[in-house]
Each structure stands twice: as C-alpha cells, then as structure tokens.
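Complex shown without one protein chain; remaining protein chains in place.
Our next item is chain A:
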Amino acid sequence: MMTCQTPYILLLLCVGVSAVEVQRPRGVPLSKRQFYEENKPFTCLDGSRTIPFDRVNDDYCDCQDSSDEPGTAACPNGSFHCTNAGFRPGFIPSSRINDGICDCCDTTDEYNSGAACQNTCREMGRKERESLQKMAEITKEGFLLKQQLIQEAKRGLEDKKAKHSDVQISKKDLENMVEALRTVKETAEQPEKEAKERHLKAWEDQKAVIQMEKDKARMTEVFPELDDDADGFVSVAELLSHSELDPDSDGSFTEAEAQGLLGGVDQVDAVTFESVWNNIKEKYISESNADTPAPVETPTEEIREPASDNDSEQYPEDDIPDEEEEEEEEEEEEDDDQDEGDYKSPPTTQTQEKKDDDDEGTMPPYEQETQNLIDAAQKARDAFDETEKALREVDDQIKNLEKEISFDFGPSAEFAYLYSQCYELTTSEYTYRLCPFNRVSQKPKFGGSETNLGTWGHWAGPEDNIYSLMKYEHGTGCWQGPNRSTMIKVTCGKETVLVSTSEPSRCEYLMEFISPAVCQEPPNPDSALHGHEEL
C-alpha cells in the first residue's frame, strides 16, 4: 500500500492506475481479475455455463449470477466496480450504469449515457481523510476522557460501597431506637386513650339528652303544621301533601305508602304521631321553608375544605392513625396529578350531620388531668415519628445506593457520570431534556406543559454494540397512537452534549447524544487513516 503524499504524485499515480485497469473488463474488481482472461472462454462465476469471451460485457445477460456483465446494465442483480482512484473503491448495482446519474466519483459508471460527470474522487478523498483525521483525533481524546471517566466511576463506586456499609450501620442504630421509642409511646397512649374515652362518653350522653329534647320540640311544632284541618289528627291525605316523605322516593307518593308511614291506620293523634315522627323526621321539610329546596345535594366543592378542617380540630382522636396520614401526605407531594379532594373530603351526608352537631355546640375542653396525659402521649408520639422518619430516609438512601451500585453503566461503568445529570437541546419550537437513565422530556419554548417522552428502559444497540443506543419508553400516550418513546443514539465525542432530535414516526423520537463514554480505543493511527485506496 502506498500513500499519495503530494497532489503531484497522486495525479501521476492515478493516471498510471487507469492505464493498468484497461487490462480487465469494465466493472471487474482487481480481486476478480483472474476470472476474466481475455480470449479464453468465460465461465460464469457460479459455474453454471461457459460462454465465449466476447459475450462478456456485450450488453446481454448470459449468466444467471450476472457475472458476465460486470460493466453493463444487462443483468438484473449485477454489480459494477468503481476504482475511484483518490477515494475509496466501491460497488454499485449494475442498474446504475449509464442511467444518466453520476454514481462513481471517477465517472466510470456513465461511459455511454451522455451524462456530464465530474471526477470528484480527489476532493472526496481529501474530505474523507480530513474527516477521518478529525474523527481520529476526537476518538483519541475521547478515549482518554473515557479512561478518566472509568477511573472516576471506579472511585465513585468504591465511595458508594463504603457509604453503603456506613449507612447500613446507622440503619441498625435507628431501628433499635425506633423500637425503644415505640414502647415509650404505647405506654403513654394507653392512659391517654382511656381518659379521652371517658370524656367523650360524658359528652355524648349530654348530647343525646339535648337531641331528644330538640326532637320532641320539633315534633310539637310539626304536628299542627301537618294537621291541616286542625282536627287533632294527621291523616293520610295530609301526609300526602308532603311528597318529600315518599319512602321509596320514586316520585309517586301513594296512599298506601302514606298509610304505611302512619303505622297502617288512616290517621293518628298527637300521641301516636310520636312513633310516626321517628320515621319521617329525616325527610320532613317544614312548610315554613318549603320553598327553599332541600339541601340534598350540597355542592361538595364548597363544603369540603372547611368541613375537613373542622374535622381535625373537633376530633383530635381522629381514627386515621397519624402514620397513615403522613404517608398520604407524602404521596400527595410525589404525585401532583392526584386530585387533592380525593381522600380528604368526607361523604356529603357526614357534612350534614356535622352541621347538626354544630347546633348542639362543641365538646367542652378536657380537664387538666386528661390534657396532661394527652400532652405526654403526644410528646412520645412525636419522638417516635421523628426517629421512624429518619429510618425511612436511611432506607431510601440504601435503596438508591444499591440501585446505583448494581446499575448497568457500561462494561467499565463509563456511563456512570451521566447518572443524575440532565442535558438540554433547544429547537425552534421546543426544549428537549435528556436526563440519562431517568427520563426524556419536551417542553414548548413559549409556554405550555412538559411532555414525557419516555423513562429509562434499557440499552438497545445491536448485539455487538449494545451501548450505542438507549431506549426510553412508556412516555405520555399519543391520541390514537402509542405511548411516546425515545431512542438515544450515542456517538463518540469529547464533550457530553445532546446534538439533535427528530420524530421519524409520530411519538417515536430519535436523538443524537455525544459522549466520550462510547469512544473506542483508536487502532494504530496510521492504519486508520490510510489503507483505503486500492493501488
């Protein structure tokens, strides 16, 4: 192999080369020259038949394997060899011979079409050498950087492993502490609970008495209201004027139903009414406010917030355990999408009851003794919660460390430096953000919400180069289409940068990402640069 050192020599050489080429039939590569011996019968390369040599390149296809027409377009699957002196030799399908389009940079494919082709091999060769050289430099530097990255990753991994064992120890300590504090808490909570129950029972009893009296008073008011003809009896007919009392609420309040409410008789006096009242008091609408609609469907939105506020104040011993409540709060922080009202709002009927309760006043404050017990228990709870929280944090830390330690960051962990980094690329419309091993997203440049283009899936390169492609999947769904996904093509470079993005198919993105981590060890620099010319 020789190299054209100066343009002058190259020119001479190339002229010389083409003079030599005349010796073999058009379109035949040097490697197959021996099969095409002039003036000897030609045997198709598949051995299928032998033809006179003048039928080689005679513009008629005789061989099934197309080998008799290397220099014409006569055979369907033939290929034509261009020497391309000054550049790289190559093959083109023989259907591109003399089709009026310049394919070979040395113009040899258009020898009879009238196409005005320019020999561009030297220029292309120069450009290719330049770019190869540039590439080689980049690869070289990139590969050096990669070595650093590998070292860093190694150190990082060791650090993490060390940290992992440290944290394991503090976890043990915390676990012990949590157990101790749990005992303290439970010991303090037992007397607190008993004291509170006593207090509550007293209050409930008192409330029941008040409620009964109210009920009775209301009944006394209602009887004359119902007794339209003031005969001292409430009759079926009189009851029927109150359609809201319809027991099955089917829109038709029948006499039989009314009679049922009256206990099977046609009318009742004030005394018997007492038992009737219990059946209808929930539904009854006083005639004095009959024109205001019954608050059956209170708009929940309006009531929700204040109602739940009352809730926590009024019932300090709320039956949701504190622990669970805290978890839910965390969840809420994590998941923005979840509707805030979902678990906070009590059913509407409860709201109703609470309104009634309001009428009956609020529970009297605890006595000092009870309050002291509550305070003590609260203190124990707080201490326990705090320690437990610390334990959970340590657990998370361990989990994260373990994940990172076991993560596939490449054969030498050279991709580890990308972990928890993000890279952005801004196009005319969007800002794209790649957080390697986490997610890819897209945000409109001029306002609008972010779209998830996929979360880390797996390495997806071909078997021999699996770390050349990253796949991010299960992004935001497309209308009538798949969930968005992104392929990241990683190529060698000195910097770490996101260079391009496209959407070849709807919702399937393709991005190019440069990183030293994929730079391969450069081969012997001389052989990389040269050796592409057939001379």
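Odds and ends about this structure:
The rule is short, and it goes like this: a contact is a pair of C-beta atoms (placed from the backbone, for glycine too) under 8 Å apart; a residue touches a chain by one contact, two chains touch by 3 or more; residues count from 1.
The criterion applied here is as follows: contacts and distances are computed from a predicted model.
One chain of this complex is left out of the view, and of "dolichyl-diphosphooligosaccharide--protein glycotransferase", "Trafficking protein particle complex subunit", "Nucleotidyl transferase domain-containing protein" or "Neutral alpha-glucosidase AB", the protein name its UniProt record gives is "Neutral alpha-glucosidase AB". Summary of contacts with the chain left out: across A:Gly100, A:Gly263, A:Pro364 or A:Gly448, the touching residue is A:Gly100. In the complete complex, the residue from A:Gln23, A:Ser502 or A:Gln520 that touches the missing chain is A:Ser502.
Residue A:Cys478 is the one among A:Ala180, A:Cys478 or A:Val497 that touches the chain not shown.
Mapped onto chain A, contacts with the missing chain fall at residues 58-60, 73-74, 76, 93, 95-96, 99-101, 428, 478-482, 502-508.
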